[in-house]
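Working notes for the structure below.
Here the complex is missing a single protein chain, while all its other protein chains stay put.
Then we have subunit A:
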Amino acid sequence: MRALSRKLSGGVKGDSSKKAATTPPPFVTLFDTLAPAESDQVLGPDAVERLCTDMQVEPDNVLLLVLAWVLDASKMGYFTREEWESGIQQLGSAGTPHALRQQLETVHAQTLRDIERLRGLHKFAHKFCREERRKNIDVQSAQVMLKMTIGPLFSEHVSNLVRFMGEKEQLAKAGVSLDEWTMMLQFCREIDSTCSNFQDDGAWPVLLDDFVEWQRSQVE
């Protein structure tokens, strides 16, 4: 059924008297490949899972986050056609899951080397995890996302932060705010592994003051 509709769209292509139809970029066509027959406008969790299988990555792979970020997806596990098409510029030539994976890996590598882009990805991760009308993200999401976004670059700080967040009771209730989240990245970049250059009375969020205190107590 789907193969037929694709052929049909291909057929329309040549008919210049009707529309000035140009070949859609391979990336857009990929959407059609993935989309379930019933609703052409959204890729849901099943379709996304199939994409992962096709790309040969686990669903919790960072590349999915990168994809969501490039597309500025609003809801985890879903990509609308509109969102998908906004990614044409960066991912336009990826017509197959395999090609898409390669493109995403390139984008990811670039992001890790460029602080502005990394900030963007990191900030997006917070937005992506926020439940409706809540300003903060829960601890579990924070732990997963932190490892994903900046884990590769700051493994020691990240593993400590992840442990700390799990132990801090108040966090379970309040969640992690956007300010605390963005400052975690700054912290990882500026502060050395023993926190020796951390200023106790600086402008760091109180959460990070507590983190440093916690870390120092762990050492003892």
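Just so it is clear, contacts are C-beta pairs under 8 Å (C-beta built on N, C-alpha and C of every residue); 3 or more make two chains touch, one makes a residue touch a chain; residues count from 1.
Assume contacts and distances are computed from a predicted model.
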item	value
Complex member absent from the view - protein name from UniProt, among "Auxin-responsive protein", "Translation initiation factor eIF2B subunit gamma", "Glutamyl-tRNA(Gln) amidotransferase subunit C" or "Cullin family profile domain-containing protein"	"Cullin family profile domain-containing protein"
Contact partner of the left-out chain, one of A:Gly44, A:Gly77 or A:Pro205	A:Pro205
Among A:Asp46, A:Asp114, A:Asp179 or A:Asp192, the residue in touch with the chain that has been omitted	A:Asp179
Subunit A residues that touch the omitted chain in the full complex	135, 177-180, 183, 201-203, 205-206, 209
